[in-house]
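Here the complex is missing one protein chain, while the rest keep their positions.
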Amino acid sequence: MSRLKQLVRNERGCAPLRGGHALCQGCGVPMVVRTIVDSIDTPVVVISATGCLEVATTRFPTTAWNVPWVHVAFENAAAVASGVETAYRALAKRNALPQDGPITFVALAGDGGTYDIGLQALSGALERGHRFIFVCYDNEAYMNTGIQRSGATPFGASTTTSPSGTASFGKAQRRKDMTAIAVAHHVPYVAQAIAVHWHDLSEKIERAAAADGPAFLNVLTNCPVGWGHEPRASLEILNAAVETCFWPLYEVVEGRYRLTYVPERVRPIEDWLRPQARFAHLLRPEARGVVVKIQRQIDEEWVALRRRCEQDAAAA
Amino acid sequence: MSELKSWTELPVGGTVSPGDAEQPRTGSWRTGLRPEVDLSKCVNCLLCWLYCPDSAIRLDGTTFVGFDHDVCKGCELCEVVCPVGAIGMVRDGN
Partner (left out) sequence: MATRAVAARVLTGGEAVAEAMRQIDPDVVPVYPITPQTPMIQGFAKFAAAGRVHGEIINVESEHSAMSAAIGAALAGARTITATSSQGLALMAEVVYIAAAMRAPIVMAVGNRALSGPINIHCDHSDSMLVRDSGVVQLFAENAQEAYDLMVMAPRIAEHPDVLLPVLVCQDGFTITHSAEPVVLLGDRSVKKFVGEYHIPFPLLDLSAPTTQGPFAMPDYYYEVRHQQVAAMSAALAAFEDVAGEFETLSGRRYDVIEPYALDDAERAIVCLGSTGGTVKDVVDELRSEGERVGLLEIRSFRPFPVERLRSALEHVGQIAVLDRADSPGGLPPLFADLTATLHGTSAELESYVYGLGGRDLHPEEIRHVFCAPAGAAVPVYLGLRSEPCLV
């Protein structure tokens, strides 16, 4: 059966995240969430950080979630998940679970709740080795509070707290390599993925769920409002992220790097910048130097990643 | 217009059971266009189902049957992603 049909079947007629939520028209997050939950063949418990997904899907007294779901605060999704997962193991040990059988624990956080305010709790959970999947839906800014810059905002992006202007070209700092930070915790599985390569995302989730320990997935996710594009341009933009190597698709299994997709021809970074209003200021002639710098950063990162993947493949 | 419950009628801790939760009709968000399908062209690839942010694609098993216009926000991603051009955006009647 095709993978897509399997995802449908896994829902058993009941979408984990149903419609009627308040996420924006064309929001990139729900597809990521449904692909992930539908790719896991055990029951799932979701732990959400504060952010767009949480706020827009659970306005009391309604909810868009059909799976067990809990939210506590902004910075602690990984800590809450640690508690839920540990409770599961403790209760399983003394045969006190309400139902027998495996459960997969999935923490969902935006880049704010992962890279910045969520970093400590995530680091602790990864170091302690809890068996759960932490998914960052990375749309590269604090979108829910009005598109403020985060540690994931790319160099040169205009946000409401790093706006472009005559005295500024946007965010003046490089974004963190959160995926590398996760790898540095020696966890069994880490990957970068993207919704538009949904087959790759789905396979990665399967591997994450099978890992005997923490798994971290960084999923670049578009935001029509924050990135400045019509919803219908979503797929073109997400594809550009991959084809320009802005967002390489790879996984790190027990510390070994492996690319899961290599563009046939790497496109120039302008193909990624051009369709997004948050980069519009960079396309002016006076910002040429910034674009050159961005291209160089992407090139260096891509070369380094390829080299690491080759090394690890050779050592295998 | 739905009624607002008193504090004595609420479950402990603000807990919500999905079965008890009303589904807001976010179809009212559309600004003039809604998707319609030409079923004779549809090949049941299910990509529209996957990409729809609002779970607005209705299936029977793994067969496309239609849209849930009560929740569709008119983002047009289904039209973009359909590989055979079976989906088109039309003027909304609402």
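As written, the chain order gives the labels A and B, with residue 1 at the start of each chain.
Basically, a contact is a pair of C-beta atoms (placed from the backbone, for glycine too) under 8 Å apart; a residue touches a chain by one contact, two chains touch by 3 or more.
Bear in mind the structure is a predicted one, so any value in this text is a computation, not a measurement.
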{"item": "Candidates A:Leu4, A:Cys27, A:Ile40 or A:Val84 - the one touching the absent chain", "value": "A:Val84"}
{"item": "From A:Gln25, A:Ser39 or A:Thr63, residue that would touch the chain that is not displayed", "value": "A:Thr63"}
{"item": "Contact footprint on chain A, counting only the chain that is left out", "value": "43, 45, 47, 54-55, 58-61, 63, 65-73, 75-76, 78-91, 93-94, 97-99, 103, 120-121, 123-124, 127-128"}
{"item": "Residues in chain B touching the chain absent from view", "value": "4-7, 10-18, 21"}
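Everything below uses one rule, namely that only the chains that are shown with their structure count from here on.
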{"item": "Chain centre separation in whole Å, for chain B relative to chain A (CA means)", "value": "24"}
{"item": "Complex contact set, residues of chain A against chain B", "value": "4-5, 7-9, 15, 17-23, 25-31, 34-35, 58, 60-66, 195, 198, 231-232, 234-235"}
{"item": "Interface residues, chain B side, partner chain A - complex", "value": "5, 10, 14, 16, 18, 20-26, 29, 45-47, 49-56, 59, 61-62, 68, 70-77, 79-81"}
